[in-house]
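Removed from the display is one protein chain of the complex; every other protein chain stays in position.
So, subunit A:
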Amino acid sequence: LRVPKRYRHPALEERLSRRRTAQEARSLLRCRRAGIPAPVVYFVDYVTNSIYLEDIVDSVTVQDHIYSVQKSGDDTSSFHKLAEKMGELLARMHDEDIIHGDLTTANLLLRPPTEKLDLVLIDFGLSFISGLPEDKGVDLYVLEKAFISTHPDTEMMFQALLKSYAATSKKSGPVIKKLDEVRLRGRKRSMIG
C-alpha cells in the first residue's frame, strides 16, 4: 500500500515560468491518463510556480542502479531486460505524443524492489506535446548521449532499448529514421529551426 504523502516535495524550482509549470502539469496528467507511470500531481502553485508531487518512496534512479550493479560486479544481463522496459515505456510515451525533453537515466526511477523493474518517469519540466518524429527522435538522441557520457560499456543497452522501442511503438519507423539523421548531424537541433 503506497500511502500518498501530503503535499511534500515541491519538485520544481521557482525559476520556471507559469507556462512551463502548466506544461509540466499537463504532461504529467497526460502520462497518467495513458497509463504511463509518472508522479501524481497533488497541487500546482502558480504563484511560486511549484508543483507538489507524489514522493516515490525508496526509489533509485536508473542511473544509480546502473552504477551500483556495475560497481558490485553483478551480472549485467539484467540490464538487457531493463533496457527493454525502458524502450517500451518511451515508446508508449511517444505514442501519446509526449516529448519528455530531458531524458536521462537520472530521470527514470525504479520503484522498490528494484528487481521488478517498475519504472517511473520524472522531471517533465522541459516536456511538451508533439507528434513530430523529429521531436521524438531528438528525445531519444538526448537519452543516447546521456547514456554514452554517463554509463561506459552500455552500448548494448541502448541498442536493446531502441529495439524494444521499435517493437512497441506503432509510429517508430519515422522516429528511428530521424534519430539516425540527428546522429549524423551531431547536434540536437531541428534543421527546420
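Here is the rule we use: a residue touches a chain if its C-beta (ideal position, glycine included) is under 8 Å from a C-beta of that chain, and two chains touch if they have at least 3 such contacts; residues count from 1.
Going forward, contacts and distances are computed from a predicted model.
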Omitted chain (choose from "EKC/KEOPS complex subunit TPRKB", "V-type proton ATPase subunit a", "28S ribosomal protein S24, mitochondrial" or "ATP synthase subunit b") - UniProt protein name: "EKC/KEOPS complex subunit TPRKB"
Those residues of subunit A which, in the complete complex, touch the missing chain: 2, 4, 6-8, 22, 25-26, 28-29, 32-37, 40-45, 47, 52, 54
